[in-house]
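Heads up, one of the protein chains got dropped from this complex, but the rest are sitting where they should.
Chain lettering (A and B) follows the sequence in which the chains are written, and residue indices restart at 1 in each chain.
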Amino acid sequence: MELGKILLSTILVNNYIFARFLGICPFFGVSSKMETSIGMGAAVTFVVTISSIITYFIQMLLDKFSIGYLQTIVFILVIAALVQFVEVAMKKISPTLYNALGVYLPLITTNCVVLGVAILNIQEKYTLIQTTVNAIGASLGFTLALVLMAGIREKLVIADVPEALEGFPIALVSAGLMSIAFLGFSGLI
Amino acid sequence: MKLSEILKNGIIKNNPIFVQLIGMCSVLAVTTSVQNSLAMGLAVTAVLVGSNFVISLLKNVIPDDIRIPAFVVVIATFVTVIEMFMKAYAQPIYQSLGIFLPLIVVNCIILARAEAFAFTNGLVPSIVDGIGTGLGYTVAVLILGTIREVFGAGTFLGIQVISNPIGILVMPAGAFIVLGILVALFKIIMARQEAN
Partner (left out) sequence: MNKTLKLGITLLIISSVAAGILGFSNKATSGKIAEIELKNTQDALAGIFGEFETYEETDAAELEKLRSTDENLVAVYKIIDGGETAGYSVTTTSNGFGGAIEIMVGINSDGEVLGARVLKHSETAGIGSKAADPTFTDLFTGQSASEELQVETISGATITSTAVIKGVNNARLVYQEVAAN
């Protein structure tokens, strides 16, 4: 598949939130404010891209020793270690960036987008370049969903919503409506 | 705390899906059919019971500083073992759960129970907590799965029951909307019960 198509597909058509249901927890967790969603989006983009590239090489090693069954356990440990490392490195290199993104980093280990993208890259047999493009597309799609949702939720706070639907339920229903809107992109590829 | 209370807490009062709202990814993704929901529910329950058991057993051995990576290793081991056995003995279900089977590793429910319960409690209560939380998850996905399959695809366990289903319910959008309404309903029921 051409790179542009992968990018378009992961951002709009097969959006990781609205079509693949990966990364739902942070999606609802931090999408109540615009500022935090941009921060989370940036942190996820950073980690997903790096971890996809690293896991690509790790998979080569696993295949070489034919221990593919260790994939899940090795990937999650690598991601956890990577997140820790990024946190420490960011603190030293760019304290400003750390102050902006630092709080989101620990949350990323259990964000299924990271492990999900890593495993899907392998399943789809992507090359290194396709892997990178897919990772960037996935996280941009995640960020887009997060930011759009934050825009809606900031308005929802002042809306007159039935008591039982307040908070999480109405956010879910809104996400459902957005998912229908994203269906419109499916003709693109 | 009595064991029956731990069990009840997991299923109703602290239901991971309807009350705590964690571990949503798999819930939304696999509930397109009753069969998938049941399989996912059982897989999650098995991992929960297993990881709670092992973590409670090792709670004096695992140092506090590295407890999270240690939990992750234990959970990932159980997930992979279950994945292998499903692949060998229940291939069609393994295929339809797809990537969400390995993703049980990052399901916040399991890590949350390990951290909040198993690491500080005894063996038997931890196992019961695993069963309770697992059942709570299973009941929730089964309700969602039944509604989506019956009204969305018009079938129940693959058998035709409705002739003109509402297709949108089995699509991703339907998952969000049905779950949203269910959470709201659960909130109303719980509030009523408390008032009584």
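Quick note on the criterion: a contact is a pair of C-beta atoms (placed from the backbone, for glycine too) under 8 Å apart; a residue touches a chain by one contact, two chains touch by 3 or more.
Values in this document were obtained by computation on a predicted structure and should not be read as measured data.
Residue in contact with the omitted chain (choice from B:15, B:33 or B:107): B:33. Of B:80, B:107 or B:126, it is B:80 that touches the chain left out of the display. In the full complex, chain B makes contact with the omitted chain through residues 32-33, 58, 61-63, 65-66, 69-70, 73-74, 76-77, 80-81, 84-85, 87-89, 91, 95-96, 98, 149, 152-155, 165, 167, 170-171.
Contact residues of chain A toward the unshown chain are 1, 9, 14, 19, 67, 69-70, 73, 77, 123-124, 186.
Please note the rule applied: only the chains that are shown with their structure count from here on.
A separation of 21 Å divides the Cα centre of chain A from that of chain B.
Remark: chain A residues 18-25, 28, 69-73, 76-77, 80, 109-112, 114-116, 119-120, 123, 162, 164-165, 168-173, 175-177, 179-180, 183 touch chain B in the complex. Every residue of chain B that touches chain A in the complex is listed here, in rising order: 21-26, 28-29, 68-69, 72-73, 76-77, 79-80, 83-84, 99, 102-103, 105-108, 111, 168, 171-177, 179-181, 183-185, 187-188, 191.
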